[in-house]
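First, the structure itself, so that you have it in front of you.
Here the complex is missing a single protein chain, while all its other protein chains stay put.
== chain A ==
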Amino acid sequence: MFSRLRNDFPILDTRVGESALSYLDSGATSQKPQCVIDTFTEYYSQRNAAVHRGAHSLAVMATDAFEAGREAVANLVGGSPEQVVWTKNATEALNVVALGIDRASHGFGGVAAQRFGLGPGDSIVVTEMEHHANLVPWQQLAQSTGATLRWIPVTDSGELDLSDLDTIVDDTTKVFAFTHVSNVLGTINPVDTLVARARNVGALVVLDACQSVPHMPVNFVDLDVDFAAFSAHKALGPTGLGTLWGKSELLNALPPVLTGGSMITTVTMEESQFMAAPQRFEAGTQPVAEVAAFTTAVNYLAEVGLDKIFDHERELGTVLLDGVAAIPGITVLGSSENRIGTVAFDVDGVHAHDVGQYLDSQGVAVRVGHHCAQPLHRRFGVTASTRASTYLYNNAEDCRRFLTALAEVRPFFGLQ
């Protein structure tokens, strides 16, 4: 099945100079199947109109397309359609939560929002392996409210060090935000253990699911998280669209940060009332075509099966991991058994940028740099790394070409 579906992705036939393309940078952004690309044409040529306003037929069709997206996402990750909020990207989704809590801490949102209030003496807990998107907003929130920011450290094997979990997450902890899967190391974190601790102290759980939802079966209801964020573009969908998933009771109590049209019930010159979730977070014109395209992507993923995708990528990930570890002068970052098909590594004596440049000359696309996770790189004593990340369209040939090129890197730069 996986060898056939590769043909659904036209970009994979692109030539890079004289080489075929092996795209191993899906952790940064995924490629799109033809059906997702076609949805844009189909939407703009047949269904385009303003959603949730206007009584004409096109408006009804556009609105249906927009709302069908929520249903598809809810089918994929659990919960009901009104628990699915559209945002610009996952970063915005996480900011909507952090800034919403900030507003609540400064008196916005009335009595219902008081449950989110933070102040001096409270703590926010993150981990050392967070993407900057799930770190910087919490730093800002701590600064704004006087709360303390704490973090769970990372072990040499690239897993969360939970030995002091009960002291780091304690009775002062009001928010516990962590990633499901590390975007650098590929480590899958024990969400159940972390959620259980959060429940013991009454902390809100915010899950960064950007690297899990596209690659493995995930159900936010079963995981019992309060909020979760992920992006469309990493899951075969378009850029410009993210998802904030939340428990309805919480979404309806959280003060919105973006206000204006389409999110209000009554507006007077003095004040305004807001709609219920999800609309209360969707001020202004929304990316409707992107939602339609993402719906196609989600249905595509569901049809292939996230369990099968996970197994396929684990197989490729094992080939990558073993292959990289076997090349002299290369250190893999993190060695967790619990992982997706992502491998980050350091090439002794060759900077990641130069590694990436050489691989590109051989048609192999990987990510180089700090991958928006500077603290994690600092933890491993490097400023940058090279990362190969798989997706459902990758095959053994991609792995072979990557490993062959990687073995040539140190010799090219004059190292043994």
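To be clear about the criterion, a contact is a pair of C-beta atoms (placed from the backbone, for glycine too) under 8 Å apart; a residue touches a chain by one contact, two chains touch by 3 or more; residues count from 1.
Heads up, the rule we're going with is that contacts and distances are computed from a predicted model.
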item: Candidate names "4Fe-4S dicluster domain-containing protein", "Nitrogen fixation protein NifU", "histidine kinase" or "ABC transporter permease"; UniProt protein name, chain not shown; value: "Nitrogen fixation protein NifU"
item: Option touching the unshown chain, where A:34, A:163, A:338 or A:383 are the choices; value: A:383
item: Which residue of A:56, A:199, A:308 or A:353 touches the chain not shown here; value: A:353
item: From A:51, A:113, A:232 or A:368, residue that would touch the chain that is not displayed; value: A:368
item: Contact footprint on chain A, counting only the chain that is left out; value: 17-18, 350-354, 357-358, 361, 368-370, 374, 377, 383-384, 412-414
